[in-house]
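The complex appears here minus one protein chain, its other protein chains still in place.
Here is chain A:
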Amino acid sequence: MATQTTEPRPSQRLALSSEEQRLLAEGTLTDRGIQAHPRAFYRAMRHGDPIHYDEKLGSWLVTRHEDISAVQSDPLTFSVHHGYHEQQARGMHEEFRAYLKEHGGGYFPDAIMSDPPYHTRIRKLMENAFTAHRVKELEPRITEVVRALIGEVIARDGTRCDAVKDIAIPLTIRIIVEQLGLDQGMEDRISRWSVAVTAQIGRMQSREQMIENAKEICDLQHYLIAKMKQREAVPGEDMISDLVHAEVTNADGTREKLTFEEAVSLVRATLIAGNDTTATAIGNLFYVLTTKPGMAELLESVIDDDRRLNRFVEEHLRNEPPVRALSRMAVKETVVNGTTIPEGAHMLLVYASGNDDETVFPEPRKFDIDRPNLGRHVAFGGGPHRCIGLALARMEVKVAAREIVRQMKNIRLAIPEGEITYTPTVATHTIESLPITFERREA
(Lines give C-alpha, C1' and ligand atoms only; values in the text may rest on other atoms or scores of the structure.)
Protein backbone atom coordinates (compact mmCIF):
# COMPACT_ATOMS: atom_id res chain seq x y z
CA MET A 1 0.00 0.00 0.00
CA ALA A 2 1.30 3.37 -0.90
CA THR A 3 0.51 4.78 2.50
CA GLN A 4 2.56 5.70 5.48
CA THR A 5 2.55 4.48 9.01
CA THR A 6 2.17 7.35 11.41
CA GLU A 7 2.31 5.27 14.57
CA PRO A 8 5.52 3.59 15.62
CA ARG A 9 5.26 -0.09 14.82
CA PRO A 10 6.21 -2.11 17.86
CA SER A 11 7.70 -5.29 16.57
CA GLN A 12 8.42 -6.10 20.18
CA ARG A 13 6.38 -8.70 21.97
CA LEU A 14 4.00 -7.06 24.41
CA ALA A 15 3.18 -8.24 27.91
CA LEU A 16 0.07 -10.39 28.10
CA SER A 17 -2.50 -10.69 30.87
CA SER A 18 -2.80 -14.11 32.47
CA GLU A 19 -6.04 -14.70 30.55
CA GLU A 20 -4.23 -13.84 27.29
CA GLN A 21 -1.36 -16.15 28.22
CA ARG A 22 -3.84 -18.96 28.79
CA LEU A 23 -5.50 -18.25 25.42
CA LEU A 24 -2.16 -18.30 23.67
CA ALA A 25 -1.17 -21.56 25.35
CA GLU A 26 -4.47 -23.37 24.92
CA GLY A 27 -6.20 -21.64 22.03
CA THR A 28 -6.37 -23.08 18.54
CA LEU A 29 -8.12 -21.96 15.39
CA THR A 30 -9.63 -25.45 15.16
CA ASP A 31 -11.80 -24.58 18.19
CA ARG A 32 -15.31 -23.72 16.96
CA GLY A 33 -15.83 -21.28 19.80
CA ILE A 34 -12.68 -19.41 18.80
CA GLN A 35 -13.68 -19.58 15.13
CA ALA A 36 -16.97 -17.88 15.98
CA HIS A 37 -15.49 -15.27 18.34
CA PRO A 38 -11.79 -15.07 17.51
CA ARG A 39 -10.79 -11.53 18.39
CA ALA A 40 -9.34 -12.13 21.85
CA PHE A 41 -7.26 -15.01 20.47
CA TYR A 42 -6.03 -12.85 17.57
CA ARG A 43 -5.12 -10.09 19.98
CA ALA A 44 -3.17 -12.40 22.28
CA MET A 45 -1.18 -13.72 19.31
CA ARG A 46 -0.68 -10.29 17.76
CA HIS A 47 0.70 -8.91 21.01
CA GLY A 48 2.54 -11.85 22.49
CA ASP A 49 3.52 -14.19 19.67
CA PRO A 50 2.71 -12.52 16.35
CA ILE A 51 3.70 -15.49 14.21
CA HIS A 52 2.23 -18.25 16.29
CA TYR A 53 2.46 -21.96 15.61
CA ASP A 54 -0.98 -23.49 16.06
CA GLU A 55 -0.01 -27.04 16.85
CA LYS A 56 -3.41 -28.60 16.44
CA LEU A 57 -3.79 -26.98 13.05
CA GLY A 58 -0.20 -27.60 11.99
CA SER A 59 0.04 -24.05 10.66
CA TRP A 60 1.86 -20.83 11.48
CA LEU A 61 -0.61 -18.00 12.07
CA VAL A 62 0.68 -14.63 10.83
CA THR A 63 -1.29 -12.03 12.75
CA ARG A 64 0.36 -8.59 12.48
CA HIS A 65 -0.45 -6.29 9.59
CA GLU A 66 3.21 -5.59 8.83
CA ASP A 67 4.07 -9.30 8.69
CA ILE A 68 1.04 -10.18 6.56
CA SER A 69 2.10 -7.42 4.16
CA ALA A 70 5.71 -8.60 4.06
CA VAL A 71 4.74 -12.24 3.41
CA GLN A 72 2.22 -11.48 0.70
CA SER A 73 4.70 -9.20 -1.07
CA ASP A 74 7.12 -12.10 -1.54
CA PRO A 75 5.19 -14.68 -3.58
CA LEU A 76 8.27 -16.71 -4.46
CA THR A 77 9.39 -17.41 -0.89
CA PHE A 78 5.82 -17.83 0.35
CA SER A 79 4.15 -20.01 -2.21
CA VAL A 80 0.39 -19.93 -2.78
CA HIS A 81 0.66 -22.96 -5.05
CA HIS A 82 2.09 -25.13 -2.29
CA GLY A 83 0.17 -23.43 0.53
CA TYR A 84 -3.24 -23.73 -1.10
CA HIS A 85 -2.85 -27.25 -2.41
CA GLU A 86 -1.35 -28.42 0.91
CA GLN A 87 -4.39 -27.04 2.71
CA GLN A 88 -6.85 -28.59 0.25
CA ALA A 89 -8.54 -31.59 1.93
CA ARG A 90 -5.47 -31.67 4.20
CA GLY A 91 -4.75 -35.15 5.47
CA MET A 92 -7.10 -36.66 2.86
CA HIS A 93 -5.80 -35.07 -0.30
CA GLU A 94 -4.93 -38.27 -2.16
CA GLU A 95 -8.39 -39.67 -1.62
CA PHE A 96 -10.02 -36.36 -2.59
CA ARG A 97 -8.01 -36.15 -5.78
CA ALA A 98 -8.71 -39.78 -6.69
CA TYR A 99 -12.44 -39.32 -6.08
CA LEU A 100 -12.65 -36.32 -8.43
CA LYS A 101 -10.62 -38.16 -11.06
CA GLU A 102 -12.90 -41.15 -10.90
CA HIS A 103 -16.28 -39.44 -10.55
CA GLY A 104 -15.87 -35.76 -11.42
CA GLY A 105 -14.38 -35.71 -14.88
CA GLY A 106 -10.92 -35.04 -13.48
CA TYR A 107 -8.91 -33.36 -10.75
CA PHE A 108 -8.28 -29.79 -11.90
CA PRO A 109 -5.67 -27.99 -9.79
CA ASP A 110 -6.53 -24.32 -9.31
CA ALA A 111 -4.57 -22.47 -12.00
CA ILE A 112 -4.94 -19.14 -10.21
CA MET A 113 -3.62 -20.63 -6.94
CA SER A 114 -0.13 -20.72 -8.40
CA ASP A 115 3.16 -18.84 -8.25
CA PRO A 116 4.85 -16.37 -10.60
CA PRO A 117 5.70 -16.42 -13.45
CA TYR A 118 2.94 -18.89 -14.37
CA HIS A 119 0.49 -17.08 -12.09
CA THR A 120 1.25 -13.74 -13.73
CA ARG A 121 0.18 -15.08 -17.13
CA ILE A 122 -2.99 -16.74 -15.85
CA ARG A 123 -3.99 -13.72 -13.82
CA LYS A 124 -3.53 -11.38 -16.77
CA LEU A 125 -6.35 -13.25 -18.51
CA MET A 126 -8.77 -12.53 -15.71
CA GLU A 127 -7.85 -8.95 -14.91
CA ASN A 128 -9.92 -7.17 -17.50
CA ALA A 129 -13.18 -8.84 -16.54
CA PHE A 130 -13.73 -6.95 -13.30
CA THR A 131 -11.90 -3.63 -13.39
CA ALA A 132 -13.50 -0.84 -11.38
CA HIS A 133 -14.63 0.83 -14.61
CA ARG A 134 -16.19 -2.34 -15.99
CA VAL A 135 -17.94 -2.95 -12.68
CA LYS A 136 -19.27 0.62 -12.68
CA GLU A 137 -20.95 -0.16 -16.01
CA LEU A 138 -22.59 -3.14 -14.34
CA GLU A 139 -24.00 -1.04 -11.47
CA PRO A 140 -27.45 -0.44 -13.02
CA ARG A 141 -27.87 -4.13 -13.79
CA ILE A 142 -26.64 -5.18 -10.33
CA THR A 143 -29.11 -2.71 -8.83
CA GLU A 144 -31.96 -4.26 -10.84
CA VAL A 145 -31.04 -7.76 -9.67
CA VAL A 146 -30.74 -6.76 -6.01
CA ARG A 147 -33.90 -4.66 -6.07
CA ALA A 148 -35.87 -7.54 -7.59
CA LEU A 149 -34.52 -10.06 -5.08
CA ILE A 150 -35.32 -7.95 -2.02
CA GLY A 151 -38.71 -7.23 -3.59
CA GLU A 152 -39.37 -10.97 -3.88
CA VAL A 153 -38.40 -11.53 -0.25
CA ILE A 154 -40.73 -8.77 0.90
CA ALA A 155 -43.57 -10.08 -1.28
CA ARG A 156 -43.19 -13.57 0.20
CA ASP A 157 -43.61 -12.52 3.83
CA GLY A 158 -43.41 -8.81 4.38
CA THR A 159 -42.07 -8.96 7.92
CA ARG A 160 -39.45 -11.68 8.28
CA CYS A 161 -36.79 -13.58 6.36
CA ASP A 162 -33.40 -15.21 6.71
CA ALA A 163 -30.97 -12.45 5.72
CA VAL A 164 -28.25 -14.94 4.79
CA LYS A 165 -30.26 -17.66 3.03
CA ASP A 166 -32.96 -15.52 1.43
CA ILE A 167 -30.93 -12.41 0.53
CA ALA A 168 -27.12 -12.60 0.80
CA ILE A 169 -26.58 -16.01 -0.84
CA PRO A 170 -29.04 -15.79 -3.77
CA LEU A 171 -27.98 -12.18 -4.43
CA THR A 172 -24.33 -12.90 -5.13
CA ILE A 173 -25.15 -16.13 -6.99
CA ARG A 174 -27.55 -14.38 -9.37
CA ILE A 175 -24.92 -11.79 -10.24
CA ILE A 176 -21.96 -14.09 -10.87
CA VAL A 177 -24.18 -16.57 -12.75
CA GLU A 178 -25.21 -13.80 -15.12
CA GLN A 179 -21.59 -12.71 -15.68
CA LEU A 180 -20.37 -16.22 -16.32
CA GLY A 181 -23.32 -17.16 -18.52
CA LEU A 182 -24.67 -20.00 -16.36
CA ASP A 183 -28.31 -20.87 -15.70
CA GLN A 184 -30.41 -18.86 -13.26
CA GLY A 185 -32.70 -20.64 -10.82
CA MET A 186 -30.06 -23.01 -9.45
CA GLU A 187 -29.30 -21.08 -6.30
CA ASP A 188 -29.66 -23.98 -3.88
CA ARG A 189 -27.42 -26.18 -5.94
CA ILE A 190 -24.76 -23.51 -6.46
CA SER A 191 -24.85 -22.69 -2.76
CA ARG A 192 -24.20 -26.36 -1.92
CA TRP A 193 -21.35 -26.46 -4.43
CA SER A 194 -19.83 -23.34 -2.89
CA VAL A 195 -19.94 -24.84 0.59
CA ALA A 196 -18.35 -28.05 -0.73
CA VAL A 197 -15.48 -26.26 -2.49
CA THR A 198 -14.69 -23.86 0.34
CA ALA A 199 -14.85 -26.68 2.91
CA GLN A 200 -11.71 -28.08 1.25
CA ILE A 201 -9.63 -25.25 2.71
CA GLY A 202 -11.64 -25.03 5.93
CA ARG A 203 -9.80 -27.85 7.73
CA MET A 204 -12.90 -28.94 9.65
CA GLN A 205 -14.35 -31.80 7.59
CA SER A 206 -14.42 -35.42 8.65
CA ARG A 207 -13.67 -38.07 6.05
CA GLU A 208 -17.39 -38.69 5.55
CA GLN A 209 -17.98 -34.99 5.01
CA MET A 210 -15.06 -34.83 2.60
CA ILE A 211 -16.66 -37.57 0.49
CA GLU A 212 -20.04 -35.82 0.59
CA ASN A 213 -18.39 -32.57 -0.46
CA ALA A 214 -16.37 -34.31 -3.18
CA LYS A 215 -19.67 -35.67 -4.57
CA GLU A 216 -21.00 -32.13 -4.78
CA ILE A 217 -17.81 -30.96 -6.49
CA CYS A 218 -18.17 -33.76 -9.05
CA ASP A 219 -21.71 -32.59 -9.76
CA LEU A 220 -20.38 -29.01 -10.14
CA GLN A 221 -17.61 -30.08 -12.49
CA HIS A 222 -19.93 -32.11 -14.72
CA TYR A 223 -22.26 -29.13 -14.98
CA LEU A 224 -19.41 -26.72 -15.81
CA ILE A 225 -17.73 -29.07 -18.28
CA ALA A 226 -21.00 -29.47 -20.23
CA LYS A 227 -21.50 -25.68 -20.32
CA MET A 228 -17.93 -25.14 -21.44
CA LYS A 229 -18.14 -27.70 -24.25
CA GLN A 230 -21.27 -25.98 -25.43
CA ARG A 231 -19.58 -22.54 -25.48
CA GLU A 232 -16.53 -24.01 -27.11
CA ALA A 233 -18.76 -24.92 -30.05
CA VAL A 234 -21.06 -21.88 -29.91
CA PRO A 235 -19.49 -18.89 -28.15
CA GLY A 236 -21.70 -16.37 -26.36
CA GLU A 237 -21.18 -12.97 -24.75
CA ASP A 238 -20.08 -14.28 -21.37
CA MET A 239 -17.01 -15.10 -19.30
CA ILE A 240 -17.20 -18.84 -19.95
CA SER A 241 -16.93 -18.24 -23.67
CA ASP A 242 -14.00 -15.88 -23.06
CA LEU A 243 -12.20 -18.45 -20.91
CA VAL A 244 -12.65 -21.47 -23.15
CA HIS A 245 -11.21 -19.49 -26.04
CA ALA A 246 -8.58 -17.61 -24.03
CA GLU A 247 -4.90 -17.57 -24.90
CA VAL A 248 -2.06 -16.73 -22.53
CA THR A 249 0.99 -14.78 -23.63
CA ASN A 250 4.28 -16.43 -22.69
CA ALA A 251 7.38 -14.55 -21.62
CA ASP A 252 8.86 -14.83 -25.14
CA GLY A 253 5.74 -13.30 -26.66
CA THR A 254 4.33 -16.53 -28.09
CA ARG A 255 0.69 -17.26 -27.42
CA GLU A 256 -0.77 -20.45 -26.12
CA LYS A 257 -4.36 -21.54 -25.58
CA LEU A 258 -5.40 -22.32 -22.00
CA THR A 259 -5.75 -26.05 -21.50
CA PHE A 260 -9.29 -27.26 -20.88
CA GLU A 261 -8.23 -28.31 -17.36
CA GLU A 262 -6.97 -24.80 -16.61
CA ALA A 263 -10.15 -23.28 -17.99
CA VAL A 264 -12.36 -25.55 -15.84
CA SER A 265 -10.42 -24.55 -12.74
CA LEU A 266 -10.78 -20.86 -13.58
CA VAL A 267 -14.52 -21.02 -14.26
CA ARG A 268 -14.97 -23.01 -11.05
CA ALA A 269 -12.88 -20.51 -9.06
CA THR A 270 -14.76 -17.53 -10.50
CA LEU A 271 -18.14 -19.07 -9.69
CA ILE A 272 -17.24 -20.00 -6.13
CA ALA A 273 -15.06 -17.05 -5.17
CA GLY A 274 -17.56 -14.83 -6.95
CA ASN A 275 -20.41 -15.64 -4.64
CA ASP A 276 -19.34 -17.18 -1.36
CA THR A 277 -17.22 -14.46 0.24
CA THR A 278 -19.37 -11.58 -0.98
CA ALA A 279 -22.46 -13.29 0.41
CA THR A 280 -20.59 -13.53 3.70
CA ALA A 281 -19.90 -9.78 3.57
CA ILE A 282 -23.60 -9.05 3.00
CA GLY A 283 -24.63 -11.44 5.78
CA ASN A 284 -22.17 -9.67 8.04
CA LEU A 285 -23.72 -6.35 7.02
CA PHE A 286 -27.14 -7.51 8.28
CA TYR A 287 -25.39 -8.72 11.42
CA VAL A 288 -23.88 -5.33 12.24
CA LEU A 289 -27.06 -3.48 11.26
CA THR A 290 -29.06 -5.57 13.72
CA THR A 291 -26.58 -5.86 16.58
CA LYS A 292 -24.41 -2.73 16.68
CA PRO A 293 -26.05 0.41 18.01
CA GLY A 294 -26.09 3.31 15.57
CA MET A 295 -25.09 1.29 12.49
CA ALA A 296 -28.51 1.37 10.82
CA GLU A 297 -28.74 5.13 11.36
CA LEU A 298 -25.20 5.61 10.04
CA LEU A 299 -25.95 3.63 6.89
CA GLU A 300 -29.16 5.58 6.32
CA SER A 301 -27.22 8.83 6.63
CA VAL A 302 -24.62 7.92 3.97
CA ILE A 303 -26.85 6.24 1.41
CA ASP A 304 -27.10 9.23 -0.93
CA ASP A 305 -23.49 10.35 -0.56
CA ASP A 306 -21.37 8.21 -2.85
CA ARG A 307 -18.06 9.04 -1.20
CA ARG A 308 -19.30 8.27 2.30
CA LEU A 309 -21.10 5.14 1.15
CA ASN A 310 -17.86 3.88 -0.46
CA ARG A 311 -16.09 4.55 2.82
CA PHE A 312 -18.83 2.79 4.76
CA VAL A 313 -18.39 -0.31 2.59
CA GLU A 314 -14.61 -0.26 2.92
CA GLU A 315 -14.74 0.16 6.69
CA HIS A 316 -17.27 -2.68 6.85
CA LEU A 317 -14.82 -4.92 4.97
CA ARG A 318 -12.07 -3.91 7.39
CA ASN A 319 -14.29 -4.32 10.43
CA GLU A 320 -15.91 -7.65 9.47
CA PRO A 321 -13.66 -9.25 6.85
CA PRO A 322 -15.36 -12.28 5.24
CA VAL A 323 -12.09 -14.10 4.60
CA ARG A 324 -10.39 -14.91 7.87
CA ALA A 325 -7.15 -16.45 6.66
CA LEU A 326 -5.54 -17.88 3.51
CA SER A 327 -2.58 -20.15 2.94
CA ARG A 328 1.07 -19.86 2.04
CA MET A 329 3.97 -22.28 2.27
CA ALA A 330 7.54 -21.24 3.00
CA VAL A 331 9.69 -22.79 0.25
CA LYS A 332 12.81 -22.23 2.35
CA GLU A 333 13.64 -21.51 5.97
CA THR A 334 12.88 -17.84 6.49
CA VAL A 335 12.94 -15.44 9.43
CA VAL A 336 9.90 -13.17 9.56
CA ASN A 337 10.01 -10.42 12.18
CA GLY A 338 12.14 -12.51 14.51
CA THR A 339 10.32 -15.82 14.05
CA THR A 340 12.02 -18.61 12.13
CA ILE A 341 9.63 -20.32 9.73
CA PRO A 342 10.99 -23.74 8.71
CA GLU A 343 11.19 -24.84 5.09
CA GLY A 344 7.92 -26.44 3.99
CA ALA A 345 5.93 -24.89 6.84
CA HIS A 346 2.27 -24.17 6.20
CA MET A 347 1.21 -20.63 7.08
CA LEU A 348 -2.08 -18.78 7.35
CA LEU A 349 -2.19 -15.04 6.79
CA VAL A 350 -4.83 -14.04 9.32
CA TYR A 351 -6.35 -11.07 7.51
CA ALA A 352 -9.00 -10.61 10.18
CA SER A 353 -6.23 -10.03 12.73
CA GLY A 354 -4.32 -7.69 10.40
CA ASN A 355 -7.44 -5.57 10.06
CA ASP A 356 -7.59 -5.29 13.85
CA ASP A 357 -3.92 -4.33 14.22
CA GLU A 358 -4.02 -1.27 16.47
CA THR A 359 -0.67 -0.02 15.17
CA VAL A 360 -2.28 0.55 11.76
CA PHE A 361 -5.93 1.13 12.69
CA PRO A 362 -6.18 2.91 16.05
CA GLU A 363 -9.19 1.75 18.08
CA PRO A 364 -9.79 -1.06 15.63
CA ARG A 365 -13.18 -2.06 17.05
CA LYS A 366 -14.53 1.42 16.41
CA PHE A 367 -16.48 1.65 13.14
CA ASP A 368 -15.01 4.82 11.67
CA ILE A 369 -15.69 5.66 8.03
CA ASP A 370 -13.34 8.64 8.28
CA ARG A 371 -10.16 6.61 8.70
CA PRO A 372 -7.52 8.23 6.48
CA ASN A 373 -5.84 4.92 5.63
CA LEU A 374 -8.86 2.70 4.98
CA GLY A 375 -7.24 1.34 1.83
CA ARG A 376 -4.63 -0.45 3.90
CA HIS A 377 -6.99 -3.11 5.21
CA VAL A 378 -6.18 -6.62 4.08
CA ALA A 379 -9.70 -8.02 3.65
CA PHE A 380 -8.79 -8.63 -0.01
CA GLY A 381 -5.28 -9.81 0.82
CA GLY A 382 -2.53 -7.98 -1.04
CA GLY A 383 0.43 -8.37 -3.33
CA PRO A 384 0.11 -10.25 -6.61
CA HIS A 385 -2.62 -12.51 -5.21
CA ARG A 386 -4.86 -9.66 -4.09
CA CYS A 387 -8.51 -10.62 -4.70
CA ILE A 388 -9.19 -10.18 -8.39
CA GLY A 389 -12.92 -9.63 -7.92
CA LEU A 390 -12.50 -6.85 -5.37
CA ALA A 391 -14.24 -4.14 -7.38
CA LEU A 392 -17.23 -6.40 -8.05
CA ALA A 393 -17.40 -7.41 -4.38
CA ARG A 394 -17.35 -3.77 -3.25
CA MET A 395 -20.08 -2.91 -5.74
CA GLU A 396 -22.33 -5.78 -4.67
CA VAL A 397 -22.01 -4.83 -1.00
CA LYS A 398 -22.61 -1.18 -1.84
CA VAL A 399 -25.71 -1.84 -3.94
CA ALA A 400 -27.02 -4.26 -1.32
CA ALA A 401 -26.51 -1.66 1.42
CA ARG A 402 -28.37 0.94 -0.63
CA GLU A 403 -31.27 -1.33 -1.52
CA ILE A 404 -31.64 -2.65 2.01
CA VAL A 405 -32.14 0.91 3.24
CA ARG A 406 -34.46 1.81 0.37
CA GLN A 407 -36.78 -1.13 0.88
CA MET A 408 -36.48 -2.17 4.52
CA LYS A 409 -36.50 -0.46 7.91
CA ASN A 410 -36.45 -1.36 11.59
CA ILE A 411 -34.46 -4.49 10.85
CA ARG A 412 -34.10 -6.65 13.96
CA LEU A 413 -32.47 -9.90 14.80
CA ALA A 414 -35.20 -12.55 15.27
CA ILE A 415 -33.02 -14.79 17.46
CA PRO A 416 -30.79 -14.01 20.45
CA GLU A 417 -27.34 -12.93 19.26
CA GLY A 418 -25.79 -15.84 21.17
CA GLU A 419 -27.66 -18.33 18.98
CA ILE A 420 -26.01 -17.19 15.74
CA THR A 421 -23.98 -20.05 14.29
CA TYR A 422 -20.90 -19.80 12.12
CA THR A 423 -19.69 -22.14 9.40
CA PRO A 424 -17.00 -24.45 10.85
CA THR A 425 -13.89 -23.34 8.93
CA VAL A 426 -10.56 -21.63 9.46
CA ALA A 427 -10.80 -19.86 6.10
CA THR A 428 -13.78 -17.53 6.49
CA HIS A 429 -15.98 -16.01 9.18
CA THR A 430 -19.39 -16.87 7.83
CA ILE A 431 -22.79 -16.65 9.50
CA GLU A 432 -24.81 -19.70 8.48
CA SER A 433 -28.29 -18.32 9.03
CA LEU A 434 -29.58 -14.95 10.24
CA PRO A 435 -33.33 -14.76 10.88
CA ILE A 436 -34.51 -11.14 10.93
CA THR A 437 -37.72 -9.18 11.17
CA PHE A 438 -38.23 -5.88 9.37
CA GLU A 439 -40.78 -3.41 8.12
CA ARG A 440 -41.23 -2.46 4.55
CA ARG A 441 -40.14 1.06 3.71
CA GLU A 442 -42.64 2.66 1.36
CA ALA A 443 -41.03 4.41 -1.59
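We adopt the following convention: a residue touches a chain if its C-beta (ideal position, glycine included) is under 8 Å from a C-beta of that chain, and two chains touch if they have at least 3 such contacts; residues count from 1.
Methods note: contacts and distances are computed from a predicted model.
Asks: Out of "ABC transporter permease", "2Fe-2S iron-sulfur cluster-binding protein", "NADH-quinone oxidoreductase subunit G" or "Hydrogenase", which one is the UniProt protein name for the chain not included here?
Replies: Per the UniProt record, the undisplayed chain of the complex is "2Fe-2S iron-sulfur cluster-binding protein".
Asks: Touching the absent chain in the whole complex: find that residue among A:66, A:262 or A:276.
Replies: For the chain that is not drawn, the touching residue is A:66.
Asks: For the chain left off this view, which of A:131, A:340 or A:421 is in contact with it?
Replies: Within the whole complex, the residue contacting the unshown chain is A:131.
Asks: Looking at the full complex, which residue from A:33, A:158, A:342 or A:375 touches the chain that isn't shown here?
Replies: Only one of A:33, A:158, A:342 or A:375 touches the chain omitted from view, namely A:375.
Asks: Using the touch rule from the top, list residues of chain A that touch the missing partner.
Replies: Touch set of chain A with respect to the missing chain: 1-6, 65-66, 69-70, 73, 123-124, 127-128, 130-134, 136, 306-307, 310-311, 314, 372-376, 380, 382-384, 386, 388, 390-391, 394.
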